[in-house]
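Incomplete set of chains, arranged as in the complex.
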Amino acid sequence: MDRERELRRYERRHDPMRVLTLSDGVFAIVLTLLVLEVQVPDLRGGQTLREALAEVRPSFIGFLIIIVVIAISWAGHRDLFSLIRRTDRGLVWLNLVYLFPLSLLPFGAALISRYQGEPVALRMYGIILLLIALTRFGVWLYATNRQHLLFEPIGRRTRRVGMLIAAVPAALYLVGILISSAAPGASLAIYAGVPVLYFVGVFLGRSTAPPGSPGDDFT
Amino acid sequence: MDRERELRRYERRHDPMRVLTLSDGVFAIVLTLLVLEVQVPDLRGGQTLREALAEVRPSFIGFLIIIVVIAISWAGHRDLFSLIRRTDRGLVWLNLVYLFPLSLLPFGAALISRYQGEPVALRMYGIILLLIALTRFGVWLYATNRQHLLFEPIGRRTRRVGMLIAAVPAALYLVGILISSAAPGASLAIYAGVPVLYFVGVFLGRSTAPPGSPGDDFT
(Lines give C-alpha, C1' and ligand atoms only; values in the text may rest on other atoms or scores of the structure.)
Protein backbone atom coordinates (compact mmCIF):
# COMPACT_ATOMS: atom_id res chain seq x y z
CA MET A 1 0.00 0.00 0.00
CA ASP A 2 2.71 2.39 1.04
CA ARG A 3 4.85 1.07 -1.79
CA GLU A 4 2.05 1.85 -4.23
CA ARG A 5 1.74 5.41 -2.97
CA GLU A 6 5.48 5.83 -3.37
CA LEU A 7 5.21 4.59 -6.95
CA ARG A 8 2.37 6.94 -7.83
CA ARG A 9 4.35 9.84 -6.40
CA TYR A 10 7.35 8.77 -8.42
CA GLU A 11 5.31 8.66 -11.61
CA ARG A 12 3.72 12.06 -10.95
CA ARG A 13 7.07 13.68 -10.43
CA HIS A 14 8.53 12.15 -13.60
CA ASP A 15 5.53 12.78 -15.85
CA PRO A 16 6.86 14.18 -19.18
CA MET A 17 3.60 16.04 -19.93
CA ARG A 18 4.69 19.57 -19.09
CA VAL A 19 8.08 19.12 -20.74
CA LEU A 20 6.18 18.44 -23.96
CA THR A 21 3.74 21.35 -23.51
CA LEU A 22 6.60 23.79 -22.97
CA SER A 23 8.65 22.37 -25.84
CA ASP A 24 5.70 22.47 -28.28
CA GLY A 25 5.02 26.04 -27.20
CA VAL A 26 8.61 27.05 -27.92
CA PHE A 27 8.60 25.22 -31.26
CA ALA A 28 5.32 26.86 -32.31
CA ILE A 29 6.54 30.34 -31.35
CA VAL A 30 9.95 30.00 -33.01
CA LEU A 31 8.24 28.69 -36.16
CA THR A 32 5.92 31.69 -36.39
CA LEU A 33 8.35 34.31 -35.03
CA LEU A 34 10.47 33.75 -38.12
CA VAL A 35 7.71 35.35 -40.16
CA LEU A 36 8.23 38.59 -38.27
CA GLU A 37 11.70 38.74 -39.83
CA VAL A 38 10.19 38.91 -43.31
CA GLN A 39 9.17 42.57 -43.40
CA VAL A 40 6.72 44.08 -45.82
CA PRO A 41 8.98 46.47 -47.77
CA ASP A 42 8.56 50.25 -47.83
CA LEU A 43 8.74 51.59 -51.35
CA ARG A 44 11.56 54.03 -51.98
CA GLY A 45 11.20 56.80 -54.58
CA GLY A 46 10.48 55.38 -58.02
CA GLN A 47 10.70 51.77 -56.85
CA THR A 48 7.88 49.39 -57.75
CA LEU A 49 6.49 46.87 -55.26
CA ARG A 50 7.82 44.07 -57.45
CA GLU A 51 11.37 45.40 -57.14
CA ALA A 52 10.95 45.91 -53.41
CA LEU A 53 9.69 42.34 -52.97
CA ALA A 54 12.61 41.04 -55.03
CA GLU A 55 14.86 42.55 -52.36
CA VAL A 56 12.99 40.63 -49.68
CA ARG A 57 13.42 37.34 -51.53
CA PRO A 58 16.81 36.24 -50.12
CA SER A 59 15.50 36.76 -46.57
CA PHE A 60 12.48 34.72 -47.59
CA ILE A 61 14.59 31.80 -48.81
CA GLY A 62 16.70 31.85 -45.65
CA PHE A 63 13.51 31.86 -43.65
CA LEU A 64 12.21 28.85 -45.57
CA ILE A 65 15.36 26.82 -44.92
CA ILE A 66 15.20 27.56 -41.22
CA ILE A 67 11.53 26.60 -41.05
CA VAL A 68 12.62 23.22 -42.43
CA VAL A 69 15.36 23.00 -39.76
CA ILE A 70 12.79 23.65 -37.03
CA ALA A 71 10.30 21.22 -38.53
CA ILE A 72 12.96 18.49 -38.61
CA SER A 73 13.93 19.31 -35.01
CA TRP A 74 10.32 19.12 -33.86
CA ALA A 75 9.67 15.83 -35.67
CA GLY A 76 12.83 14.43 -34.10
CA HIS A 77 11.82 15.69 -30.66
CA ARG A 78 8.42 14.05 -31.07
CA ASP A 79 10.00 10.75 -32.11
CA LEU A 80 12.41 10.77 -29.19
CA PHE A 81 9.77 11.56 -26.60
CA SER A 82 7.47 8.85 -27.99
CA LEU A 83 10.06 6.47 -26.49
CA ILE A 84 10.23 8.29 -23.17
CA ARG A 85 7.94 7.38 -20.33
CA ARG A 86 9.47 9.39 -17.51
CA THR A 87 11.58 12.52 -17.26
CA ASP A 88 14.03 12.95 -14.40
CA ARG A 89 15.77 16.12 -13.30
CA GLY A 90 18.64 15.65 -15.73
CA LEU A 91 16.38 15.13 -18.74
CA VAL A 92 14.21 18.13 -17.82
CA TRP A 93 17.30 20.36 -17.76
CA LEU A 94 18.89 18.85 -20.84
CA ASN A 95 15.66 19.53 -22.72
CA LEU A 96 15.73 23.16 -21.53
CA VAL A 97 19.34 23.44 -22.68
CA TYR A 98 18.25 22.02 -26.05
CA LEU A 99 15.46 24.60 -26.36
CA PHE A 100 17.93 27.44 -25.83
CA PRO A 101 19.84 27.39 -29.19
CA LEU A 102 16.51 26.59 -30.83
CA SER A 103 15.05 29.85 -29.57
CA LEU A 104 18.09 31.63 -31.06
CA LEU A 105 17.19 30.49 -34.59
CA PRO A 106 15.08 33.57 -35.46
CA PHE A 107 18.08 35.73 -34.52
CA GLY A 108 20.36 33.50 -36.60
CA ALA A 109 17.90 33.59 -39.47
CA ALA A 110 17.79 37.40 -39.42
CA LEU A 111 21.59 37.53 -39.29
CA ILE A 112 22.23 35.10 -42.12
CA SER A 113 19.55 36.55 -44.39
CA ARG A 114 21.04 40.04 -44.09
CA TYR A 115 24.76 39.25 -44.09
CA GLN A 116 24.95 35.95 -45.95
CA GLY A 117 28.38 36.61 -47.41
CA GLU A 118 29.95 37.59 -44.08
CA PRO A 119 32.12 34.95 -42.35
CA VAL A 120 31.14 36.22 -38.87
CA ALA A 121 27.45 35.79 -39.65
CA LEU A 122 28.07 32.34 -41.14
CA ARG A 123 30.09 31.37 -38.08
CA MET A 124 27.44 32.51 -35.61
CA TYR A 125 24.63 30.85 -37.51
CA GLY A 126 26.68 27.66 -37.75
CA ILE A 127 27.32 27.72 -34.00
CA ILE A 128 23.57 27.89 -33.32
CA LEU A 129 22.97 24.90 -35.61
CA LEU A 130 25.90 23.03 -34.04
CA LEU A 131 24.54 23.67 -30.53
CA ILE A 132 21.12 22.34 -31.55
CA ALA A 133 22.70 19.15 -32.94
CA LEU A 134 25.00 18.68 -29.92
CA THR A 135 22.29 19.20 -27.29
CA ARG A 136 20.03 16.87 -29.28
CA PHE A 137 22.85 14.34 -29.17
CA GLY A 138 23.09 14.85 -25.42
CA VAL A 139 19.36 14.36 -24.84
CA TRP A 140 19.38 11.16 -26.91
CA LEU A 141 22.45 9.77 -25.14
CA TYR A 142 21.09 10.61 -21.69
CA ALA A 143 17.61 9.23 -22.27
CA THR A 144 18.51 6.02 -24.09
CA ASN A 145 21.15 5.27 -21.45
CA ARG A 146 18.51 5.14 -18.69
CA GLN A 147 16.17 2.21 -19.20
CA HIS A 148 13.87 3.33 -16.37
CA LEU A 149 13.07 6.51 -18.35
CA LEU A 150 11.98 4.54 -21.43
CA PHE A 151 8.79 2.67 -22.25
CA GLU A 152 10.85 -0.35 -23.27
CA PRO A 153 14.51 -1.28 -23.68
CA ILE A 154 16.03 0.16 -26.82
CA GLY A 155 18.24 -1.89 -29.14
CA ARG A 156 21.91 -1.06 -29.64
CA ARG A 157 21.45 -0.48 -33.35
CA THR A 158 18.53 1.91 -32.84
CA ARG A 159 20.58 3.75 -30.28
CA ARG A 160 23.46 4.17 -32.71
CA VAL A 161 21.23 5.32 -35.54
CA GLY A 162 19.82 7.98 -33.21
CA MET A 163 23.33 9.12 -32.30
CA LEU A 164 24.35 9.31 -35.96
CA ILE A 165 21.28 11.40 -36.79
CA ALA A 166 22.59 14.09 -34.44
CA ALA A 167 26.34 13.52 -34.87
CA VAL A 168 26.53 13.68 -38.68
CA PRO A 169 24.83 17.11 -38.91
CA ALA A 170 26.98 18.31 -35.98
CA ALA A 171 30.15 17.29 -37.86
CA LEU A 172 28.95 18.96 -41.06
CA TYR A 173 28.00 22.16 -39.25
CA LEU A 174 31.46 22.17 -37.65
CA VAL A 175 33.02 22.00 -41.11
CA GLY A 176 30.75 24.86 -42.18
CA ILE A 177 31.96 26.96 -39.24
CA LEU A 178 35.64 26.17 -39.87
CA ILE A 179 35.54 27.08 -43.58
CA SER A 180 33.32 30.17 -43.12
CA SER A 181 36.25 32.56 -43.74
CA ALA A 182 38.02 30.60 -46.47
CA ALA A 183 34.91 29.56 -48.41
CA PRO A 184 31.75 31.38 -47.28
CA GLY A 185 29.81 30.01 -50.25
CA ALA A 186 30.61 26.39 -49.38
CA SER A 187 29.76 27.11 -45.74
CA LEU A 188 26.32 28.42 -46.73
CA ALA A 189 25.82 25.42 -49.02
CA ILE A 190 26.50 23.06 -46.11
CA TYR A 191 23.96 24.81 -43.87
CA ALA A 192 21.35 24.65 -46.61
CA GLY A 193 22.29 21.11 -47.62
CA VAL A 194 22.02 19.28 -44.28
CA PRO A 195 18.19 19.40 -44.20
CA VAL A 196 18.13 18.05 -47.77
CA LEU A 197 20.47 15.26 -46.69
CA TYR A 198 18.07 14.48 -43.86
CA PHE A 199 15.17 13.92 -46.22
CA VAL A 200 17.29 11.80 -48.55
CA GLY A 201 18.36 9.74 -45.55
CA VAL A 202 14.79 9.27 -44.36
CA PHE A 203 13.72 8.31 -47.87
CA LEU A 204 16.55 5.80 -48.35
CA GLY A 205 16.09 4.42 -44.84
CA ARG A 206 12.46 3.91 -45.63
CA SER A 207 12.86 2.10 -48.92
CA THR A 208 15.62 -0.24 -47.78
CA ALA A 209 14.71 -0.95 -44.17
CA PRO A 210 12.49 -3.97 -43.45
CA PRO A 211 9.27 -3.17 -41.52
CA GLY A 212 9.84 -2.92 -37.79
CA SER A 213 13.51 -2.11 -38.25
CA PRO A 214 15.25 0.65 -36.25
CA GLY A 215 14.87 3.12 -39.12
CA ASP A 216 11.21 3.22 -38.18
CA ASP A 217 12.02 5.04 -34.98
CA PHE A 218 12.81 8.30 -36.72
CA THR A 219 10.59 10.48 -38.80
CA MET B 1 2.12 -10.73 -25.05
CA ASP B 2 4.85 -9.68 -27.42
CA ARG B 3 2.22 -8.80 -29.97
CA GLU B 4 0.53 -6.57 -27.42
CA ARG B 5 3.77 -4.74 -26.67
CA GLU B 6 4.32 -4.21 -30.37
CA LEU B 7 0.82 -2.73 -30.62
CA ARG B 8 1.31 -0.36 -27.71
CA ARG B 9 4.58 0.82 -29.23
CA TYR B 10 2.82 1.34 -32.55
CA GLU B 11 0.09 3.41 -30.89
CA ARG B 12 2.59 5.52 -28.95
CA ARG B 13 4.54 6.32 -32.05
CA HIS B 14 1.43 7.31 -33.99
CA ASP B 15 -0.24 9.31 -31.24
CA PRO B 16 -1.60 12.55 -32.79
CA MET B 17 -1.39 14.48 -29.50
CA ARG B 18 1.73 16.54 -30.16
CA VAL B 19 0.71 17.26 -33.74
CA LEU B 20 -2.39 18.92 -32.28
CA THR B 21 -0.48 20.82 -29.56
CA LEU B 22 1.94 22.25 -32.12
CA SER B 23 -0.83 23.10 -34.59
CA ASP B 24 -2.98 24.81 -31.94
CA GLY B 25 0.08 26.77 -30.83
CA VAL B 26 0.74 27.97 -34.38
CA PHE B 27 -2.95 28.82 -34.90
CA ALA B 28 -3.10 30.79 -31.64
CA ILE B 29 0.08 32.73 -32.43
CA VAL B 30 -0.88 33.54 -36.04
CA LEU B 31 -4.29 34.68 -34.79
CA THR B 32 -2.81 37.11 -32.28
CA LEU B 33 0.26 38.13 -34.30
CA LEU B 34 -2.08 39.75 -36.79
CA VAL B 35 -2.92 42.34 -34.15
CA LEU B 36 0.69 43.49 -34.18
CA GLU B 37 0.13 44.60 -37.77
CA VAL B 38 -2.54 47.06 -36.65
CA GLN B 39 -0.33 49.86 -35.34
CA VAL B 40 -1.46 52.63 -33.06
CA PRO B 41 -1.01 55.68 -35.31
CA ASP B 42 1.40 58.53 -34.58
CA LEU B 43 -0.29 61.88 -35.02
CA ARG B 44 1.27 64.05 -37.70
CA GLY B 45 1.15 67.86 -37.38
CA GLY B 46 -2.43 69.12 -37.17
CA GLN B 47 -3.93 65.66 -37.55
CA THR B 48 -6.58 64.51 -35.07
CA LEU B 49 -6.60 60.99 -33.65
CA ARG B 50 -9.90 60.37 -35.44
CA GLU B 51 -8.28 61.11 -38.81
CA ALA B 52 -5.27 58.99 -37.93
CA LEU B 53 -7.48 56.05 -36.94
CA ALA B 54 -9.45 56.43 -40.18
CA GLU B 55 -6.17 55.75 -41.98
CA VAL B 56 -5.72 52.54 -39.99
CA ARG B 57 -9.21 51.33 -40.91
CA PRO B 58 -8.40 49.52 -44.20
CA SER B 59 -5.65 47.55 -42.48
CA PHE B 60 -8.17 46.75 -39.76
CA ILE B 61 -10.68 45.35 -42.24
CA GLY B 62 -8.02 43.28 -43.97
CA PHE B 63 -6.99 41.97 -40.58
CA LEU B 64 -10.59 41.04 -39.77
CA ILE B 65 -10.99 39.05 -43.00
CA ILE B 66 -7.79 37.13 -42.35
CA ILE B 67 -8.83 36.35 -38.79
CA VAL B 68 -11.91 34.73 -40.31
CA VAL B 69 -9.71 32.76 -42.74
CA ILE B 70 -7.62 31.46 -39.83
CA ALA B 71 -10.71 30.66 -37.74
CA ILE B 72 -12.17 28.65 -40.63
CA SER B 73 -8.86 26.86 -41.11
CA TRP B 74 -8.65 25.98 -37.43
CA ALA B 75 -12.25 24.75 -37.27
CA GLY B 76 -11.56 22.63 -40.35
CA HIS B 77 -8.34 21.29 -38.84
CA ARG B 78 -10.20 20.37 -35.67
CA ASP B 79 -12.93 18.59 -37.65
CA LEU B 80 -10.42 16.64 -39.70
CA PHE B 81 -8.37 15.52 -36.71
CA SER B 82 -11.51 14.46 -34.84
CA LEU B 83 -11.60 11.66 -37.45
CA ILE B 84 -7.93 10.79 -37.07
CA ARG B 85 -6.76 8.24 -34.58
CA ARG B 86 -3.13 7.84 -35.62
CA THR B 87 -0.59 10.00 -37.40
CA ASP B 88 2.16 8.38 -39.46
CA ARG B 89 5.32 10.00 -40.77
CA GLY B 90 3.62 11.23 -43.93
CA LEU B 91 0.73 12.87 -42.07
CA VAL B 92 3.07 14.52 -39.56
CA TRP B 93 5.04 16.11 -42.41
CA LEU B 94 1.98 17.01 -44.46
CA ASN B 95 0.61 18.81 -41.43
CA LEU B 96 3.89 20.71 -41.03
CA VAL B 97 3.73 21.67 -44.72
CA TYR B 98 0.16 22.86 -44.13
CA LEU B 99 1.24 25.02 -41.19
CA PHE B 100 3.87 26.76 -43.32
CA PRO B 101 1.63 28.93 -45.60
CA LEU B 102 -0.59 29.47 -42.56
CA SER B 103 2.30 31.09 -40.68
CA LEU B 104 2.81 33.37 -43.71
CA LEU B 105 -0.67 34.87 -43.31
CA PRO B 106 0.42 37.78 -41.05
CA PHE B 107 2.97 38.75 -43.73
CA GLY B 108 0.28 38.43 -46.42
CA ALA B 109 -2.12 40.45 -44.30
CA ALA B 110 0.41 43.25 -43.85
CA LEU B 111 1.16 43.22 -47.57
CA ILE B 112 -2.46 43.30 -48.75
CA SER B 113 -3.56 45.93 -46.24
CA ARG B 114 -0.80 48.31 -47.37
CA TYR B 115 -0.78 47.69 -51.11
CA GLN B 116 -4.30 46.45 -51.81
CA GLY B 117 -4.47 47.88 -55.32
CA GLU B 118 -1.12 46.39 -56.39
CA PRO B 119 -1.30 43.24 -58.59
CA VAL B 120 1.96 41.88 -57.10
CA ALA B 121 0.58 42.12 -53.57
CA LEU B 122 -2.71 40.53 -54.65
CA ARG B 123 -0.82 37.74 -56.39
CA MET B 124 1.38 36.98 -53.39
CA TYR B 125 -1.52 37.03 -50.96
CA GLY B 126 -3.51 34.79 -53.32
CA ILE B 127 -0.62 32.32 -53.52
CA ILE B 128 -0.54 32.04 -49.71
CA LEU B 129 -4.29 31.34 -49.64
CA LEU B 130 -3.94 28.87 -52.52
CA LEU B 131 -1.14 27.02 -50.72
CA ILE B 132 -3.27 26.74 -47.58
CA ALA B 133 -6.17 25.28 -49.56
CA LEU B 134 -3.92 22.89 -51.54
CA THR B 135 -2.04 21.56 -48.52
CA ARG B 136 -5.35 21.16 -46.71
CA PHE B 137 -6.56 19.18 -49.72
CA GLY B 138 -3.41 17.05 -49.49
CA VAL B 139 -3.84 16.34 -45.78
CA TRP B 140 -7.47 15.34 -46.30
CA LEU B 141 -6.65 13.08 -49.27
CA TYR B 142 -3.75 11.42 -47.46
CA ALA B 143 -5.60 10.80 -44.20
CA THR B 144 -8.93 9.62 -45.58
CA ASN B 145 -7.10 7.28 -47.96
CA ARG B 146 -5.53 5.37 -45.05
CA GLN B 147 -8.19 3.55 -43.06
CA HIS B 148 -5.68 2.53 -40.37
CA LEU B 149 -5.16 6.20 -39.50
CA LEU B 150 -8.88 6.82 -38.92
CA PHE B 151 -11.18 6.01 -36.04
CA GLU B 152 -13.64 4.41 -38.45
CA PRO B 153 -14.01 3.96 -42.21
CA ILE B 154 -15.16 7.09 -43.94
CA GLY B 155 -17.92 7.10 -46.57
CA ARG B 156 -17.21 8.01 -50.19
CA ARG B 157 -19.63 10.91 -50.10
CA THR B 158 -18.09 12.40 -46.94
CA ARG B 159 -14.69 12.05 -48.53
CA ARG B 160 -15.78 13.94 -51.62
CA VAL B 161 -17.42 16.72 -49.62
CA GLY B 162 -14.14 17.16 -47.74
CA MET B 163 -12.22 17.36 -50.99
CA LEU B 164 -14.64 19.93 -52.41
CA ILE B 165 -14.33 22.08 -49.28
CA ALA B 166 -10.64 22.52 -50.10
CA ALA B 167 -10.78 22.33 -53.89
CA VAL B 168 -13.46 24.98 -54.50
CA PRO B 169 -11.60 27.71 -52.54
CA ALA B 170 -8.36 26.64 -54.23
CA ALA B 171 -9.95 27.09 -57.66
CA LEU B 172 -11.38 30.48 -56.70
CA TYR B 173 -8.07 31.68 -55.27
CA LEU B 174 -6.38 30.58 -58.50
CA VAL B 175 -8.82 32.75 -60.46
CA GLY B 176 -8.03 35.62 -58.07
CA ILE B 177 -4.31 35.20 -58.78
CA LEU B 178 -4.76 35.01 -62.54
CA ILE B 179 -6.92 38.15 -62.78
CA SER B 180 -4.85 40.18 -60.26
CA SER B 181 -3.31 42.34 -63.03
CA ALA B 182 -6.35 42.67 -65.25
CA ALA B 183 -8.91 43.21 -62.50
CA PRO B 184 -7.35 43.86 -59.09
CA GLY B 185 -10.73 44.84 -57.61
CA ALA B 186 -12.35 41.56 -58.63
CA SER B 187 -9.33 39.67 -57.31
CA LEU B 188 -9.66 41.35 -53.91
CA ALA B 189 -13.41 40.64 -53.94
CA ILE B 190 -12.73 36.93 -54.47
CA TYR B 191 -10.29 36.77 -51.55
CA ALA B 192 -12.80 38.51 -49.29
CA GLY B 193 -15.74 36.53 -50.67
CA VAL B 194 -14.53 32.94 -50.17
CA PRO B 195 -14.94 33.02 -46.35
CA VAL B 196 -18.48 34.39 -46.82
CA LEU B 197 -19.18 31.57 -49.27
CA TYR B 198 -17.96 29.12 -46.66
CA PHE B 199 -20.48 30.31 -44.09
CA VAL B 200 -23.30 30.26 -46.64
CA GLY B 201 -22.28 26.70 -47.54
CA VAL B 202 -22.22 25.60 -43.91
CA PHE B 203 -25.60 27.24 -43.32
CA LEU B 204 -27.23 25.64 -46.38
CA GLY B 205 -25.61 22.28 -45.66
CA ARG B 206 -27.02 22.45 -42.19
CA SER B 207 -30.58 23.27 -43.09
CA THR B 208 -30.90 20.72 -45.91
CA ALA B 209 -28.83 17.79 -44.66
CA PRO B 210 -30.59 15.09 -42.63
CA PRO B 211 -29.08 14.49 -39.18
CA GLY B 212 -26.08 12.17 -39.28
CA SER B 213 -25.39 13.03 -42.90
CA PRO B 214 -21.84 13.74 -44.14
CA GLY B 215 -22.36 17.50 -43.92
CA ASP B 216 -22.16 17.01 -40.16
CA ASP B 217 -18.48 16.20 -40.44
CA PHE B 218 -17.50 19.80 -41.15
CA THR B 219 -17.91 22.84 -39.01
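Labels A and B are assigned to the chains in the order they are written; within every chain, residues are numbered from 1.
Here is the rule we go by: a residue touches a chain if its C-beta (ideal position, glycine included) is under 8 Å from a C-beta of that chain, and two chains touch if they have at least 3 such contacts.
Keep in mind the model is a prediction, meaning the values are calculated, not measured.
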| item | value |
| --- | --- |
| Subunit number of the complete homomer, 2 shown here | 4 |
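As a convention for this text, only the chains that are shown with their structure count from here on.
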| item | value |
| --- | --- |
| C-alpha-based rotation, chain A on chain B, 0 to 180 degrees, nearest 5 | 90 |
| Averaged-CA centre spacing for the pair chain B and chain A, given as whole angstrom | 26 |
| Residues of chain B that touch chain A when the two form their complex | 5-6, 8-9, 12-13, 15, 18-19, 21-22, 25-26, 28-30, 33, 36, 89, 92-93, 96, 99-100, 103-104, 106-107, 110-111, 114-115, 118, 120-121, 124 |
| Contact set on chain A toward chain B in their complex | 20-21, 24-25, 27-29, 31-32, 34-36, 38, 40, 48-50, 53, 67, 71, 74-75, 78-79, 81-83, 151-152, 202, 212, 216-217, 219 |
